[in-house]
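Notes for the one structure printed next.
Every protein chain of the complex appears in place save one, which is left out.
Presenting subunit A:
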Amino acid sequence: MSTKRAKTTASVGSKGKDPKESESSAGSVAVHGHPDDICPLTLTSATQELFGCRYDGDVTRDNPYKILRKEDILQDLRNRAAVSDFSPVKQLVLAYPEDELLLVYDRDFIYGSSFYLVLTVEGKDRHLMPIVAEVGEEALEREPSDVFAAQKTPEPRPWISLGSEQEIEEESVTDSRPRVKTPKCYEISRVRRAFGAPVFFSDRNAAETKDGFIECTPYQDKIFSLKQMERHCGVQAIPNCNSSSTQTPWTYPKNMCTQYEPREFSKEEKENCLQSEELKHFISLAVSRLEVAIQQNEIADVFFDDWKALSEDDGGYAGKADSHLKEYQSFTDLHFSQEKTISNISWHPTISGVIAVAMTERLSFEDRINASTKLLLNPSLILFWSFSDPINPQLLLECPDDVFSFEFCPSDPNIIVGSCMNGQVVLWDISAHVERLQGTRSSDTRDNETSVVRYCAVSSIEHGHKAPVTDIQWLPETFEVSRMGVPMENKSGMCVQIVTCAPDCCLMFWDIRAPRVAFQNMADQRKQKVEEKPLENPDGVPNTFKHLNLTWKPLFRVCPRLVNIPAIHSPNWGLNGSQTPNLFSDNLFFLPQDGELVYTDWKLEKDDSGRLFSVKPSHRFTIHDGLVNTVRRSPFFKDIVLTVGGWTFAIWKEGVMNGPIIHSSCSQRKCTVGYWSQSRPAVFYIGKEDGNLEVWDLLEKTHEPSQTQNITTAPITCIKPWIISSKQHLLAVSDHLGTLHILEIPWTLRSPCSNEKLSVNKYFEKEVDRLVYFDKRREMRTKEKKNMDAEELRKKMVRQRSQISKWILIIICLVGTYSVVKYIPGKLYFFLTYLD
C-alpha cells in the first residue's frame, strides 16, 4: 500500500503540476478558483487534533487523504457551533449522501487553504480512483510488449471493484506511517559559517519560560487494557472429507482345495423325524398325488413312440423277398488252389476286407502216402485274399505241412498260429507285409507277384502232437495257465497262450513267450548266451519267435482219462473264457469224439503219489451218428453250445446234463459244418454235404431250416460270418473244390427283432423244462414199470408156490396113503414142514 501511496503522491504531484487536466475532466473551474465539489477549509490545530489530521503528523504530503465521518463533523458542529471550522460547509456536509467525507491535506495551498473537503461522492472517488487509473495506465503501458510476445496471454482488464476489498482493507493491518528505519536519519542543517564557531553554553532554568519544555507525562493508555471481545473470523463450509486407508496383505498364490461330504442325519434323528406328526400329514397329502402319477405310468408309457416301434416289425414282412443270401464275391486261385480244398477260413480281425484261407490237399490218407514225394514239392499255403483284388491273393504263408486250422492272435493281428497235419504248431509273423494287406502300398507295380512269408517258428516234433492237430485256439488275453495247469490272471494284456487238440487224446497248452531261465546253472546260461548271437536270417524271416523255433514245447498237456481210447477228432471246442479271471473255478468244455460228446473238466489234480493227472470226464453223450465236426458257443449266451455231426445237429445248455435241449431230426444229407449268426441270437447256419447252406431261425421254425440256399456243388467245408459295418454283414463259405464264396447277409438275417434275445432265452428255458419234465416222467414211468413188474413177479411167484404146494400135497397124500401103515411120523413131519 505504501508503494501505491508513493505512486499516488507522484501522481498527485503530477496532478499538482497539471491540476487543470484532472479538473477539466471533473468539471469546470468554478468562480471561486476551485472546483465545485471541493471546499477549502482551514482547520485549527484543535480541530486537527480532534479529527486526527494534524500537519505532518497524521496527514502528511505522502498521505494527504483523511476520511472523516459525517457524524463526527456534525458532532463538532453541534459542540462548537459557530466556532467550528466546519460551519461554512455545514449545509454541504448535511447534504452529503454518504457517511464519510474525504479531507485532503493541501500542503501546497493549491486551493488557498491547508485543507479541502471533498463534497461529492464522485469527487471522493475521483481522488481515490486516479490511483487505480494510474496503476491501470502504467500496467497498460507495460502489457502491450508482453501481448506481442505471447499472443495467448489474455488481455488484462481493469479490475472492477465490487466492494469486497473494503473488508479486506479493513481487516488488513497496514502501516499508518512508514516504519522507522534504523538507523534513523535526521537531517539537521546549519549554515556553513556556523560550523566550528565557538559555542557558549549557558544554563537556563526550565521553569523560567513558558513552553520551554514539553512535558510528556505518562498516562494510562486505554488501548492496552482493552480486551478484544469480538474478532472477525472467516468460516467456510466444505463437504465432509474422510480419508482412510487399508492395506491388503499380498500373499503368494497357492493351491487350495475343498472337500465336502453331504450332511446326513444320525439314526436317532431319522427316527425322530419319522415319528413326527408333520411327516405323517405330509405323507398322506403327497402320496395321493404320487399314486396318480405312478398309476399313469403303469397303465401306459406315454412317451413310447408307437410309430417307430411299428416300423421295425413291418420291415420283416416287406422285405421277405430279400432274405436271400446274395453272392458278393468269390475267390479262386488258379495257381494255388488246383486240386486243393479249403480247410479253414479266418477273417483278418483288424483290416477289413482281408480274409485268409488254408489250402489242403484233397486226398485220402492212402493217397497221401502214395503221393508223398510229389506233395513235398508242392508246399502247403495259406492264402490271403483282399476284396480289392479277386484274382491274385495278396499274401502267401508257407507251412511245413497241410494246415488244418489257423487263428489270428486277437491282441496282435500280425501273429498267426497254425496247426499242421504232422502234429506241429507253426507261427507266422506278417508285420512286414501289413501295408500290403491294407492296400496302402505305392502305386508302382514292383510288388506284382505275391510275396511268400515263411513261418518263423515251429514246434518241436518230439514234444508235439502225435496226430494231425485238428484245432487250435488262442486263450483270451485276460488269463493264462501256469505250468501246473492252474489258471491265473494274465497281466500283460496280450494273448500269449494257445491250446491245441489232436486225435491222440491230448490237449496241449502252449506259451509263445520265451521260456524262463530261472533254474539254469551258470554253465548253461553261458552256453545260451553264446548261442544267442544274431544268427543269419535265411528267407527274410523275422526273428520274433526265434526262441521257439524247433524247440517249442507245450506248457503242459491234458489227457482226459477215457475208458477206451478212441480218436479225438475235435475241430473245435468251446473254452469257458470268462473275462474276469477271478471267477473261473472249473473250466468245463466239450470234447467231441467220434460221434460222442464228452464233457469234462481239464484241471489237473494230484493223486496220492503227487503226480498230476486229469480227472475222468463227467459226462459222455452219444447223440450224433457220425463224426462231430463242430462245437460252437453262442456269442449271445455263454452256456448255449451248438454241435453238428453226422446227419443232425444239437443245441446244448451247460448245466443241463440230461441231454441236448434241442436235437434236430435227421436230414437228407450229412451236415458238415455249423456256425452261429453274430448279430441275431436265434439264427445259425448249417453247411451241408451237397453244397447247401441252411439258415435256421429258432423263432420261426424249429423242425426245418427257415431257408435253404445252394452255394456250390461241392460239400461246404467252412462257414465264417463277419461284420464289416452295421450295414454290411458278410458270410464266408468255402467248399471242397477250393473256392471261397463271400455272401452278403440280407437285412432280415442280420438285424434282430425286438426282444429277440429275451424270446430265445425263454425258448431255451422252455426246452430245458421240457427235458426235465420228460426225465421226470421217464423216471416215473420206470418206477411204475418196476412196480408193475414186481407185482407181476410176485403174482407169478404166488402162483408158482401154489402150484408147488399142490404137487407136494399130492405127493404127501400119495406117500401118506402108502405109508399110513408104516408109521413114519418123522418123515411126515419133515414133509409137512417142508411145505411151509
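The definition used in the following text is that a residue touches a chain if its C-beta (ideal position, glycine included) is under 8 Å from a C-beta of that chain, and two chains touch if they have at least 3 such contacts; residues count from 1.
In this section, contacts and distances are computed from a predicted model.
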{"item": "Identity of the absent chain, which is to be given by its UniProt protein name, from \"Dynein light chain roadblock\", \"Neuroguidin\", \"Auxin-responsive protein\" or \"Coatomer subunit zeta\"", "value": "\"Dynein light chain roadblock\""}
{"item": "Options A:67, A:287, A:310 or A:657, residue touching the unrepresented chain", "value": "A:287"}
{"item": "Residue touching the undisplayed chain, where the options are A:155, A:211 or A:264", "value": "A:264"}
{"item": "Listed residues A:67, A:83 or A:274, member touching the removed chain", "value": "A:274"}
{"item": "Residues in subunit A touching the chain absent from view", "value": "262-265, 270, 273-275, 278-280, 282-287, 289-291, 293-295, 297-298, 301-304"}
